[in-house]
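With one protein chain held back, the other chains of the complex are shown just where they sit.
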Amino acid sequence: MYNEKVVDHFNNPRNVGDLPDADAVGETGSFKCGDTMKLYIKVKDERIVDVSFQTYGCGAAIASSSMLTEIVKGKTLDEAMQVTNQDVAEQLGGLPPLKLHCSNLAADALHNAIAEYRKKQEVAGKG
Amino acid sequence: MYNEKVVDHFNNPRNVGDLPDADAVGETGSFKCGDTMKLYIKVKDERIVDVSFQTYGCGAAIASSSMLTEIVKGKTLDEAMQVTNQDVAEQLGGLPPLKLHCSNLAADALHNAIAEYRKKQEVAGKG
Amino acid sequence: MNSREVYMDHGATTPVREEVLEAMLPFFKEQYGNPSSVHSKGREVRNAVEEAREKTASALGASPGEIYFTSGGTESNNIVLRGAAKKHEGFGHIITSAIEHHAVLDVCRDLEKEGHRVTFLPVDKYGRLDPSTVEDAITPETFIISIMAANNEIGTLQPLEEIGAIAAKHNIIFHTDAVQVVGQLPVDLKKMQVDFLSLSAHKFNGPKGVGALYKRKGIKIDPLYRGGGQEGKLRPGTENVPGVIGLARALELSVEEIPHKINTLQSLRDKLIEGLLKIDEVVLNGHPEERLPGNVNVSFKYIEGEAILLSLDMEGIAASSGSACSSGSLDPSHVLSAIGLDHQTAHGSVRFSLGRGNSETDIDYVLEKVPAVVDRLRRISPIRRSG
Partner (left out) sequence: MNSREVYMDHGATTPVREEVLEAMLPFFKEQYGNPSSVHSKGREVRNAVEEAREKTASALGASPGEIYFTSGGTESNNIVLRGAAKKHEGFGHIITSAIEHHAVLDVCRDLEKEGHRVTFLPVDKYGRLDPSTVEDAITPETFIISIMAANNEIGTLQPLEEIGAIAAKHNIIFHTDAVQVVGQLPVDLKKMQVDFLSLSAHKFNGPKGVGALYKRKGIKIDPLYRGGGQEGKLRPGTENVPGVIGLARALELSVEEIPHKINTLQSLRDKLIEGLLKIDEVVLNGHPEERLPGNVNVSFKYIEGEAILLSLDMEGIAASSGSACSSGSLDPSHVLSAIGLDHQTAHGSVRFSLGRGNSETDIDYVLEKVPAVVDRLRRISPIRRSG
């Protein structure tokens, strides 16, 4: 069903857990299938210097989350905003068609995290 | 499908052919399934002294015909009138349910032959 | 990959046992005739098929004329429900439960769309149907009651004798999908007063793709498929000869072994349940007593079923789940919803279904591996217990 890369990311997920000193947290969830993801980012000079995740979901959801953290670590926020769910699935070497929707939360959580970070910055800038 | 007795009567039918000096011939046929039978009898003192048959039909029809000739040989006409198609099937040790109708011609042909014989006698008596 | 292989998915399917395969083998290359043929190559096979029918009948306490071979449980169910609807004049009313297998439930939904009325009876939190709700649901238009013998996911047994008595009293056709029960528990057609019973060979160590339908003598339904008229016209098509031979042999063996098997399986089952419930925040789904001897279904909170299955699979353990993601659908199983589980508890359900070949050591192995799997996944999960 899943290819080796997916299985590897599911079995040995990278960057699991919360980041106690995160600059922002992005959350997303599918009401329908119940999957939930939290993405923590640490930002320095507009660049993601650290990232971690927590995911409730199936194998595809967990592997996608893990893969996403690998993709975005070190990217600038603008670069990271360009990352799509499709990119994640591609980097994983593909997912079964029925499972594609399970990978949809990873990029969403990332974009939510970045949005939160920017909002915080704005507030801080104004304040 | 057929038991050994049926198979034996089918393979080695008794009393096959026409009787050139028959006193009467009974014919019967099923319009539906196309079976046809001719029964020849030779009568002496109200008793069937010789009998033969010709049958166009399936294995059950041929075996029933053969069995019938064995049953009636030596019987008085009155006794022979009592023979039913069911008797024939029973003497054969049974026939498959779907094949019962194929055995229905044997006794009919016999009764027809006896009726013909009686009619001839009547005509002869009157004449 | 891993040292042990522990198959605990007997509710999904079972391996064909040696004796069954042996019984089937001559019918592929040697006794290959068509049972409808007049010649001896056909007749020998016809005899074998009729012997299989007799064996099947006798294992169920039925007569051979009441057994129809089909291509499986799904077909048996469809033949009964659609056939009864077809036979019924105009539109009528069907009573079934909310937790039937899709091969009953979705046929009923289809018939509903076509104009029939259907009552999907609710079940309690253990998945049990209250027989009085059946009686209450009956209307003058009700022409069939279809209630499964045991649920495939949570293993809950239904009070069939009570329901059968109600159906008989009101003179309504009573069908039971006994796919999960036949070969596992004794089946008494007389006591249950069923008119139709569906079974599937691959659930009791017989081959896949063959099943049977018991139809009480005298009860009539319309056939759906047309063809060469095999199986009393109810299921036309050249007979799956090795299949029906295998079904009969498997049924014969498994029914014989029931008295012995029940105790073994139940004690394995109870040991597994007990062990699993020792893990934090695990709940048992289904009825604590009225359940299939081999069925264990629990929900691991805060984690998702498919992820659990994959992790178990890495350890060589085969199980199943009512989670949406394990079936490729979006919703968790209708059964788990019907017993009132919230979305997340339903998503965390795992079924271990025990069967022939499972041992004490298997249970120990599973109980050794599960806690670590659950722990690992809970560490990844963002959901935390509130306590």
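Lettered A, B and C in written order, each chain numbered from 1.
Assume a contact is a pair of C-beta atoms (placed from the backbone, for glycine too) under 8 Å apart; a residue touches a chain by one contact, two chains touch by 3 or more.
These numbers were taken from a predicted model, which means no experiment stands behind them.
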**Request:** Write down which of C:V241, C:V255 or C:I363 is the residue touching the left-out chain.
**Result:** C:V241
**Request:** May I ask which residue of C:E54, C:D110 or C:D130 touches the chain that does not appear here?
**Result:** C:D110
**Asked** Out of C:P207, C:G348 or C:P382, which touches the unshown chain?
**Response** C:P207
**Residue among C:S36, C:S267 or C:T361 touching the omitted chain** = C:S36
**Where the unshown chain meets chain B, residue by residue** = 2, 7, 10-11, 13, 16-17, 27, 32-38, 54-62, 96, 98-99, 101-102
**Request:** Identify the residues of chain C touching the omitted chain, counting contacts across the whole complex.
**Result:** 7, 9, 12-18, 21, 24, 28-30, 32-34, 36-42, 71-75, 77-78, 82, 101-103, 105-107, 109-110, 200, 202, 207-210, 224-229, 236-243, 306, 309-310, 312-313, 317-321, 326-327
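Keep in mind that, in the parts below, only the chains that are shown with their structure count from here on.
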**Asked** Between chain B and chain C, what is the gap in Å from one C-alpha centre to the other?
**Response** 56
**Request:** Mind checking the centre-to-centre distance between chain A and chain B? Centres are C-alpha means, answer in whole Å.
**Result:** 93
**Item:** Distance from chain C to chain A - Cα centre to Cα centre, in angstrom
**Value:** 41
